[in-house]
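Of the protein chains in this complex, all but one are displayed in their positions.
Letters A, B, C and D name the chains as they come in the text, with residue numbers starting at 1 for each one.
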Amino acid sequence: MYEQIAFYLFSVLTVGLFLVTVLSSNILYAMTSLAAGMVLISGLFFLLGADFLGVVQLIVYVGAVMALYAFAMMFFDASKEIKEKNTSSSLVFLLGGLMAVLLVLMFAAPILGENIQASYPPEVGATNPQAVGLVLFTKYLIPFEVAAVMLLVAMIAGIVLAGKKMDESLTTMDDEEVTLQKDKK
Amino acid sequence: MLEPISVSLASLNLVTLAPMLVAVAGGLILLIIDLIKGDLHKSLYVMLTILILFVDFGSVMGLNVNERGFFDVMLIDGIAIISQLLILAASMLFIPLALTSKRFHEYSYPEFFALFLFMIAGFQFMVASDNLILIFVGIETASLSLYTLIALHNRYNSYEAAVKYFTMGALAAGFYAMGSAVIYALTGSVELYQIAEVLQSRISESSVMLAVLGGSVLLLGAFAFKLSLFPFHTWTPDVYEGASAPLAGYMSIVPKVAALVVAMRIFGLYIDLGVEWVRIAILVLSVLTMTLANMMALVQDDVKRMLAYSSISHVGFVMAAIALDTTKGNTGVFLYYALYMFTNLGAFAMLWISRHKNRVFHKRFDHPYEKFSGLIKIMPMGAVVMALFMLSLAGVPPFSVFWGKIYIMSAAVDAGYVWLAVVMGLNSAIAAYYYLKLVVYMFLKEPEGNDDTIYYNTSKPLMSMIGIAVVATVGSVFFMQPLISYIFYMVSASGY
Amino acid sequence: MENILSVLIFFPAVAGLLGFVVDKNSARVYGISVAVVEFLLSLWLWMSFDGTNAGMQFVEIIPLVPDFGISYYVGVDGISLFIVVMAALMTMLGMISMNIEKDIKNMVISLLFLEMTMIGVFVALDAIVFYLFWELSLVPMLYIIGAWGGPLRIYASVKFFLYTFSGSLIMLVGMLFMAYLYQSISGVWSFSITDWYALVLPMNYQIWLFLAFFIGFAVKVPMFPFHTWLPYAHGQAPTIGSVILAAVLLKMGTYGFVRFSLPMFPDASTQMIMPIAVLSIIMIIYTAMVAYAQKDIKQVIAYSSVSHMGVIMLGIFAMNAEGIGGSIFLMLSHGIVSGALFMLVGVIYDRRHTKLMSEFGGLASVMPKYALIFGIMLMASVGLPLTIGFVGEFLVLLGFYKVSVIGTILAGTSVIVGAIYMLSLYKKSFFGPVTNEENSKLADLDAKELVALVPLVVIVIWLGVYPKPVLGPIDNSVKALLGFMHEKAQTTEVKEIITLSKNIKEAK
Amino acid sequence: MIGLNHYLILSGLLFSIGLVGVLRRKNLLMLFFATEVMLNAANIAFAAASHFYGDLTGQMFAFFIVAVAASEVAVGLGLLIVLYKKQGTLDLDDLATMKG
Partner (left out) sequence: MEKFVYIALFAPLVSSLFAGLFGMTPKKMFVGVIASLLLASSFVASAILAYHVNLTGSGIHVTLMDWIGAGDLKIPFGFIVDQVSVSMMVVVTLVSTVVHIYSIGYMDHDKSFNRFFSYLSAFVFSMLVLVMSDNFAGLFIGWEGVGVCSWLLIGFWYHKPDVSPEINPSISPSWAANEAFIVNRIADLGMLIGIFILYWNVGSLQYDVVFAELPNLANGVLVAAAIALFIGAMGKSAQFPLHTWLTDAMEGPTPVSALIHAATMVTAGVFLVIRAHPLFMMTPEVSYFIASLGTFVAIFAASMALVNRDLKRIIAYSTLSQLGYMFAAAGLGAYWIALFHLAAHAFFKALLFLGAGNVMHAMHDELDIFKMGGLKKAMRWTYIYMGVASLALAGIPPLAGFFSKDAIIETAFNEGTFILWAILVVTAGMTAFYSFRQVFLTFEGDERYKEFGIHPHEMYKFVLIALAPLGILAVIAGFFQKTFQGFVTDLLPNYEMSEHTHHLAMILGAVVLVFAVGGIALAWIKYGKGLKRNEKVENGFFYKLLKNQYYIPQFYAEFISKPYAMISEIFWKSVDMKIVDATVDAIAKTIHTTGDSTRKMQTGNLSNYLNWMGVGVVILLIAAAITPMLG
């Protein structure tokens, strides 16, 4: 019973919050509601027994990602009301609406397969983080490592792109300018 | 406490991982070298990269067909091997193009080469797995690197290109995630062979048909973006224009090959299951793609954008072969790219060596047609080589792309899709027009502007790369037989 | 020399490559020397050819892509032999008569490559090799028209290229389908034409395949209504380009019908006799009338080519030895005559830089030798007996009479309408007083031009009086072809339409 | 009883909301928010399916999606920074020099 109440509560709230995120013209509202929606989603994860995922959601999304966005927002001086031109395209809402209708249609079907053997059921007696850890470090070790590489790439990319060296472009400089600049150093 | 799990090293089959490890480790080595001593010349990095790729290539060659590794996450089948070889070969052709006589921004970063290697690792993971998770992570690794590589060219157009590519990529990632979620919800698995089994049993449930198709649609959307199928192709010309010429050439091959392999795995599965709808959807998309892209290429004013549209059209061509879902069709995909690779890289390299830092001929375009006016008078060899590439792209025999074309058309005919072959033929005819346009400019028009500055970016390595491309383009007929039999063997061995 | 065909194909190509090294001022001589050697080689081929053997000779097979059934497979029979010789001859004479100063080296190299492709098309016995040369021939021609042509040259050359290219891509699909059928029946891939001959296909396949091949060939021929690229191409091309185009390239289309359509799809071919005959007759009369309306000498000859090609088409679909043999002979004669006519137009164009008839008049008084040779070629073109033009046209009409009387009468008007436009052309430019001052001082043919033209005159008369050395081998191969078609035809009606010569019937 | 369908429908709705955001946003930063919404929607679906199948794979996928989202943010923000330095705005209507 409480599960139902929680689900509907969380659902309505997330939908509402995300609607604010995509519709609000104030970036601060948008970001805040996004963060709040993500918190609620972690609540859904807990509801589904995915404790570890819920925690990750909280830490990574709400903690890290949102913090990054916050910094970015400050960097871009975007805290003030943002004026977006030509946003009220009816096509967008038509597409979104159609998408919603179609997805609902699709998901309203008895999608849950019967007689499907779970490939990686949680280890008996393990808590959710333990079970996740077991699968993650056996079956999904490789994706895990690749994800590490991916994060490394992201890090390098972030550093390189945001770095000072990007301020001057060798691409558009003539050869003389390039040597001149080198000499300056 | 939980029992410790023991896994024998042999069962992991680490060798399947070797190629990617080489690439990743190589990338790390480059980073470390940079840390130890900065200010090293790019030629060092270029050569090291080539060496790493060489080792990588060797380790792929050493793989046995149809092996799995690492809890079956890794799947080394024939198409994984071929596609990795293609990716590596194209990369080896691409990277020496960094050795231009002029300095460009991206090559001043050692990170450029590290990111490049990570990207290759990403592609390799992508093709060497049938696990949707690893595919996803591989795609993202590669894509994120690629966005950065584009932006590193460091001029306004390249940021614009990177941002466009990135944003649309993010949307595509959303489609991919959602599509996988649908499939997972349907089958409880993210591994294609299991998905196939479960779907086989559920295909008769009419109530879930929408879900089955809907999942495929979302995935198709994601891959249509990667492969730049109409109407998901819109990023392509802009990104190619914004990226440096060699990178644009590279993008028209390697990411496409990787995405095609995955598309082959996923949509081949659907078609094998008898979901004709997917086949029709792909056919419609690919026909639209090749036709409309051709028509748009027709009206371009810039050679690079024209080549961008042409590469879209080529993808449409190849994608149709996937819809056939026959061994011959799939063989054709790789054959096509193996042949197209040389020609297309050669064409983009020709653009690269004619690249000016400032736009001399046109205020917006780097490579307007006018730039090539009367090239035969200014630089006969250059014009002949470029014309060769253009004719090859147009499918004039006996140049390389022709063989790919007839192989795929033949596959279409074999599969009973004669109309498709006809459409392909007519499209080739349309395509011939815009390739010819460049030939016409080069051979039949009088030079415009100052003559001597056209091939200004040239250097020995570039010339030798182009030499290789020319030899491969012209002499393709002599290695067709081994190529076809090798690819056919590999594809049929992996059951596609 | 068993591999003479390969030598013939690749000698000009190699020479063309080496030509890049040759100095600009010597390029002409280089080109002529190569062309002469090539022509001598082709004569050698003729000499070593066994005229009594109707089958393929000097066959070479080198597998290229065995998995896909592609091999380098060449050979000649009586049908292709003379076209090869003619191609070499016309290239040689064209090169001799060439009067181009600009970028002469590029021109010579293009011509040599073009020669390779032309010979390649006619000796190829593998569909892919055939297609390869077929397409490749477009490239040098594109360059020749586009670089040395008139004011509309780019439009003309691109139109030429794209039109032919589009058509041939449909043909390519046909070839692939043919290979597929072969594979599904025999289990192995093969693009060999002689292998394909062995296939007996059901009617509906034959029709579709016939149409696919038809589109490719018809554009090249060019058949009405696919002919409009031709006036542009001829109108804009430099003399040498028109010569080669008219003499050899157009023959690729009609040759294709003989080599592919007839023996592979005998039933469909007989089914399609009437539609093709209608198109051909329209071609003959309609383009002859259009030719009459032209103001430009070259355009007249260009349209007349279309008209004559209509006669050739008609002969091919006469389905008897007289008609097909006549067609092949007419291909040769049209090649020589129209080539010569284009050269002659080039002569006057070089002198006056115009080709409009209204600019001329009374040339016969000023340039008697020129007028004489033009007159001979004109008479050959209108099919005067004892010139080369008559033999083929006579045989074609004779052969087609068997198919349709009305058709023959209509097609026979070609002897009338042909005379009308040719004679009015001759009258307007050569007869009457010299009205234009500029014409009164024109120099008659010089030595170079005579060297190019006199051999053609000799051939025109020699083969008109004594066509046997050429007609004999052609006839042999054609009879074999018909015998083969007859055997392969599936219904008795078709067998009846395919008229065998009596001596074949007796032999059976 | 709350079944899988409930979660999936929620996921679908959120996905559509995210799509609307992606399609209508002109500010790049806010557009990125919308992509996060879409990825989160997928996460819900994965977690739910994982729960109802009693299978951990879905959670794994969700986990990696989170990682991907984080990486994307890093790279995306990096790109935005260079762009902002050059252009001074994040409005994507101003981002249209290349077209046609």
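The rule is simple: contacts are C-beta pairs under 8 Å (C-beta built on N, C-alpha and C of every residue); 3 or more make two chains touch, one makes a residue touch a chain.
Predicted model, so just to flag it, every value in this text is computed and none were measured.
Counted over the whole complex, the shown chains touched by the missing one are A, B, C, D. If you put the hidden chain back, the residue from B:L12, B:V55, B:L273 or B:M295 that touches it is B:M295. Considering C:W46, C:Y197 or C:F394, the position touching the chain not shown turns out to be C:F394 (whole complex).
Residue in contact with the omitted chain (choice from B:H105, B:K164 or B:K328): B:K164. Of the listed residues B:T234, B:T327, B:S459 or B:S492, the one in contact with the hidden chain in the full complex is B:T234.
Within the complete assembly, residues 163-164, 167-168, 171-172, 175, 206, 209-210, 213-214, 216-218, 220-221, 224-225, 230-232, 234-235, 237-238, 277, 281, 292, 294-300, 430, 433 of chain B touch the chain that is not shown. Remark: the residues of chain A touching the chain excluded from display are 89, 91-92, 95, 98-99, 102, 105-106. Residue positions on chain D in contact with the hidden chain: 19, 22-26, 92-93, 95-100, in rising order.
What we mean here is this: only the chains that are shown with their structure count from here on.
Separation between the centroids of chain A and chain D, computed from CA atoms only, is 5 Å. Each chain gets a centre from the mean of its Cα atoms; for chain C and chain D, those two points are 65 Å apart.
Distance between chain centres (mean CA atoms), chain B to chain C: 44 Å. Of all residues in chain D, those that touch two or more other chains are 4, 8, 11, 15, 18-19, 32, 43, 48-50, 53, 55, 57, 60, 64, 67-68, 71-72, 75, 78-80, 82.
With touch defined as above, residues shared between interfaces to two or more other chains in chain A number as follows: 103, 106-107, 109-112, 116, 118-119, 139-140, 143, 147, 150, 153-154, 157, 160-161, 166.
Chain A contributes residues 3-4, 7, 11, 14-15, 18-19, 21-23, 27, 30-31, 34, 37-38, 41, 44-45, 48-50, 52-53, 56-57, 60-61, 64-65, 68-69, 72-73, 75-76, 78, 82, 84-89, 91-93, 95-97, 99-100, 103-104, 106-112, 116, 118-122, 131-132, 135-136, 139-140, 143, 147, 150-151, 153-155, 157-162, 166-167 to its touches with chain D in the complex.
Taken together, the chain C residues at the contact with chain B in this complex read 63-68, 70, 106, 128, 131-132, 135-136, 138-139, 142-143, 146-147, 153-154, 157-158, 161-162, 165-166, 169-170, 172-173, 176-177, 179-180, 183, 208. Taken in their complex, chain B has these residues touching chain C: 376, 391, 394-398, 402-403, 406-407, 409-410, 413-414, 418, 421-422, 424-426, 428-429, 432-433, 436-437, 439-440, 443-445, 477-478, 480-481, 484-485, 488.
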